[in-house]
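All protein chains of the complex are present and in place, except for one that has been dropped.
Take a look at chain A:
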Amino acid sequence: MSEPILKLEGIETDIGRYHILSGVDLEMPRGQVTMLLGRNGVGKTTTLRSVIGHWRAKSGRILFDGQDITRMPTPAIARMGLGFVPEDMGIFSDLTVEENMTLAAASGPLSPKRRDRIFAAFPPLATFWRAPAGTLSGGQKQMLSIARAMAEERRLYLIDEPTKGLAPAIVSTMAAALRELKREGASILLVEQNFAVARALGDRAAVMEGGRIVWTGAMAELATDAKLQSRLLGLSVEGV
């Protein structure tokens, strides 16, 4: 097996006085979708933010494609080819959709081919291309947020709860776009509370509990084992 695209070794992260991550170990195989699952407040978002360097891990090592990025500044990590889609979407609402996309392609102009692909995945972005991003609906903002991560060739995507609070129709648009990314062989680390989406997209799953990873395995295994789900995720009815 080739080297993992992302490897976390004993990551511990504090936010202020709070000890959030207490030794996260994770190996993410290349070209697969790894689901990061767990109840609220177990440290999923903090794990993603520790990778991108928003929160600094106080101990442990983060290897991105074999390179140690633990102490690297955030912009340098991003420029190595890491696309991050935060939970709050973080779109620039004063700028137009087009400007948001132009900024996201930090290393050069947005290629027409990529733009067309993004338009195909998210048609509303074509419609509102020149509108201020702040005027988009919640679902459209989420589309823009993911589209921004797709503005360039990335080696790894970190995506935090892309379907949170979205209408079912938009959830399926989102899932389709992620599936398209996956089909192209992208490596994605995805935090997702919607288990149906997680099951449909995930190759592998890592489940967090109390600031560390307590179970890793094939998504299929977790998806078919209701007992395991209920133990790890507190899901009483399969598919909720």
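Here is the rule we go by: a residue touches a chain if its C-beta (ideal position, glycine included) is under 8 Å from a C-beta of that chain, and two chains touch if they have at least 3 such contacts; residues count from 1.
Keep this in mind: contacts and distances are computed from a predicted model.
UniProt lists the omitted chain of the complex under the protein name "Amino acid/amide ABC transporter membrane protein 2 (HAAT family)" (options: "Amino acid/amide ABC transporter membrane protein 2 (HAAT family)", "NitT/TauT family transport system permease protein", "RNA polymerase sigma factor" or "Monovalent cation:proton antiporter-2 (CPA2) family protein").
Here one chain is not drawn; of A:10, A:29 or A:86, the residue touching it is A:86.
The residue from A:9, A:99, A:180 or A:203 that touches the chain not shown here is A:99. The omitted chain makes contact with just one of the residues A:148, A:199 or A:212: A:148.
Touch with the chain that is not drawn comes from one residue among A:41, A:73 or A:165, which is A:73. In the full complex, the hidden chain is touched by chain A at residues 52, 54, 73-76, 78-79, 84, 86, 90, 92-95, 99, 102-104, 106-107, 148.
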